[in-house]
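To start, I am sharing the structure in question, which I have written as structure tokens.
Complex shown without one protein chain; remaining protein chains in place.
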Amino acid sequence: MTDATAGAAAMDAAVVDPSNLPDDVILRVNHLVKEFPITKGIFFRKQIGAVKAVSDISFEIKRGETLGLVGESGCGKSTTARSLLRLLEPTSGDVWFRMEREGEEDEIVNVATAKKDLLREVRRDMQIVFQDPYASLNPRMTVASIIAEPLLVHGEGTKSERLDKVKDLLKVVGLSPEHANRYPHEFSGGQRQRIGVARALALNPSFMVLDEPVSALDVSIQAQVLNLMDDLQDEYGLTYLFIAHDLSVVRHISDRVAVMYLGKMVEMADRDALYDRPMHPYTHALLSAVPIPDPHIEANRERIILEGDIPSPANPPSGCRFHTRCPIAVEGKCDVDEPEFRELEAGHWAACHFPEVQQVF
Amino acid sequence: MSEPLLVVDDLRTYFSTEEGIVRAVDGISFTMEAGQRLGVVGESGSGKSVTALSVMGLIEPPAGEIVTGRLLFKGQNLLELDEDQMQEVRGGQIAMIFQDPMTALNPVYTIGDQLMETILLHQDVSRSEAREIAIQAIEDVQIPNASQRMMDYPHQYSGGMRQRIMIAMGLSCNPDLLIADEPTTALDVTTQAQIMDLMLQLAEDRGTAVMLITHDLGVVAGFCDDVHVMYAGGIVESGSIDDIYYNPQHPYTWGLLGSMTRLDDAQRQRLHSVRGAPPSVIDLPKGCRFRPRCDFATEICGEVLPALRDVGNPGQRAACHHAEELDLKSMIAGDETSEPVVSEGASS
Partner (left out) sequence: MSKGKFLTDAEEPSESAALGESEGIAVEPITQWDLFWTRLRRHRLAMIATGVLVLLVLVVLAAPAMQSAGWIDSPVERLVDDGGRTLRNIAPRVNDGTVNSLPPGGEPVAASPTALLFGSDDLGRGVFTRVIYGGRASLTVGFVTGFIVALLGTVIGSIAGYYPGAVDQSLMRFTDLVLGLPLLPVAIVVGRILPEMSFLPSWIKQGPMGIALLLGFLSWGGLARIVRAEFLSLREKEFVEAARAAGASDRRIVFRHALPNAMSPIIVQTTLTVGIAIVIEAALSFLGFGVPPPTPTWGAMAAEGGRLAVRGFWWELFFSASALVITVLSINFLGDGLRDALDPTQTIERK
């Protein structure tokens, strides 16, 4: 909130001086690009193209807030998350992260270029919870060894201290400590997701990426896990990057929301500003498409139905990537010039040549 | 009133597994009128999909078996038909679309071939007539260049397009009943809007009755006239959408509504979730199946399985011993929009 213009200028600069990172910012992503090469040939691999999963996005996350990152499948939101944590190597760009150590001055680390040892150190503070509660737990390890793994890897505590910590963590996420010696398949989806959360909490991180943590769960279980995430944030002062395709869930959990389309950021604003006064035509369509569990509201809603499908990220449209489906696209402009992602109102960013506030529900 | 389109009477469909008997659907009864749009809502394992498969005659012995019950479709008991007669009904008078259209389409035949095959199977027409009908069906689901795209293979279609083709296939023989089993669950939200919009339009134009099976109360709110809420193999509540959303009588329905995050909810309140997880359908609790998760359970709930009975608004039914005593409506948290319109909803 300090001064939006200064923030904007800083964000646009190709290289940000890390000392410029305001005190309340925990993570800043600068011009992040991630491309997956498309190769051909058996003996001599030749690159014949690239899937541009994330094309030059920048944003920052403040300490203690939840940034919701939404978009449809293939928009690059999960790739963004994995690049932040260096689970994928970014093609280019910087990820500045504030490492906080008790009694010491904060250290600002560029995760995108950090060397092995530094990266290991940073990963104490950045953790991730995955979407699929079945694939994210090693089926051959007990719950105790799954949750204790981060501690073990970082050489924390003795065996019995780690076990005590595991039991504490199980309680924190609402499971019983007796579950420690069981295997993942003995648990329901919701319980497994709690185990995944406990693992992420083990090293007392300050920042957590939640990659669609409730998408695979039934509605009643979803609510339990969302409440848990809320409570943990209050309890431990966590900062979340919450990735989801479900805009209702994102509205519920986020402080600010960013919308992605085909590897680009199209709009970013405070939660209520984004939902009540969206400016980008894609956000309009996205919001208008989400059903609301209220028959009377549904009966009177006008939907913006988009034509066609999302184009391939291997071959994105020229100009504005949304122009092929955009109801207000102007020929000669939108298909030629790429709109800049700019701050239209304080804290409200959008990438559109013709932004317009429109209420969609 | 004329004869109902579909009467399901005490349907019980069980599966035998190594762990024991799975009572996937355990004694459900309901009727559907011609042109009615019915939502069947429930979480995984509630028996909603098995209900649909039972009606379609797609329960394969020996693994699964319809143990008891009657399925009267236009007065005729589907369970008494042999496989050939059932084949006539299936696809002809009752059509079904699935969650994953890719598995329902054969990857080695063109879309046109597969559509025409369905048409030739159920209608007495020549190949060229079938072709015309197929092209028309593709146009009806708003796919451009229908005659061109007839020659494409399923993998050349996107997920949303494939689901359109499934709808085209389902509706090509003008069925009286279309069963849609989670038709949009695998799709993105903008594609979901396209598909639901299309289904609503086609069902209204043709007067086709639709049974929409879903876990998403949001989708139901914009599409259905009536809703059945299923839990652990039984219907726990049924009524018009207004009854269910604004005047729930069963604690599970109430809990589901409270668990939903809403796009228009600006208040960011704590969700009122249902604690615990659904029971195993092999080892059902005694008495009310929802009792272990219910905030209002008393002694009787652990003893007697409550029957579905009239409670709440006219036409509304719920399976709860305490439906009358509980004022669940007033406990719908922070929902101002619902309150003033309830009376209007009930009278319509």
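Order as written gives the chain letters A and B; numbering starts at 1 within each chain.
Here is the rule we use: a contact is a pair of C-beta atoms (placed from the backbone, for glycine too) under 8 Å apart; a residue touches a chain by one contact, two chains touch by 3 or more.
All of these numbers come straight from a predicted model, not from anything done at the bench.
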Residue among B:Pro4, B:Gly35 or B:Pro292 that touches the chain left out of view: B:Pro292
Of A:Gln224, A:Ser248, A:Ser288 or A:Thr324, the residue touching the omitted chain is A:Gln224
Taking the full complex into account, find the residue in A:Asn30, A:Thr66, A:Thr79 or A:Gln127 that is in contact with the omitted chain. A:Gln127
Which residue, B:Ala52, B:Ala277, B:Cys301 or B:Cys320, contacts the hidden chain when the whole complex is considered? B:Ala277
Per the whole complex, from B:Glu18, B:Glu83, B:Glu299 or B:Glu325 the residue touching the absent chain is B:Glu18
Contacts from chain A to the absent chain lie at residues 42-43, 45, 82, 85, 87, 119-120, 123-124, 126-128, 130-132, 135-142, 144, 146, 149-150, 153-154, 171-183, 185-188, 190-191, 194, 196, 199, 202-203, 224, 227-228, 230-231, 234-235
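Here is the rule we use: only the chains that are shown with their structure count from here on.
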Rounded to the nearest Å, the gap separating the Cα centres of chain A and chain B is 33
Which part of chain B faces chain A closely enough to touch in the complex? 43-44, 158, 160-161, 188-194, 196-197, 215-222, 241-242, 245-246, 255-266, 268, 270-275, 277-278, 337-338, 341, 345
Where on chain A does chain B make contact in their complex? 72-73, 188, 190-191, 218-224, 226-227, 230, 245-249, 251-252, 272, 275-276, 285-299, 301, 303, 305-306, 309-310, 361
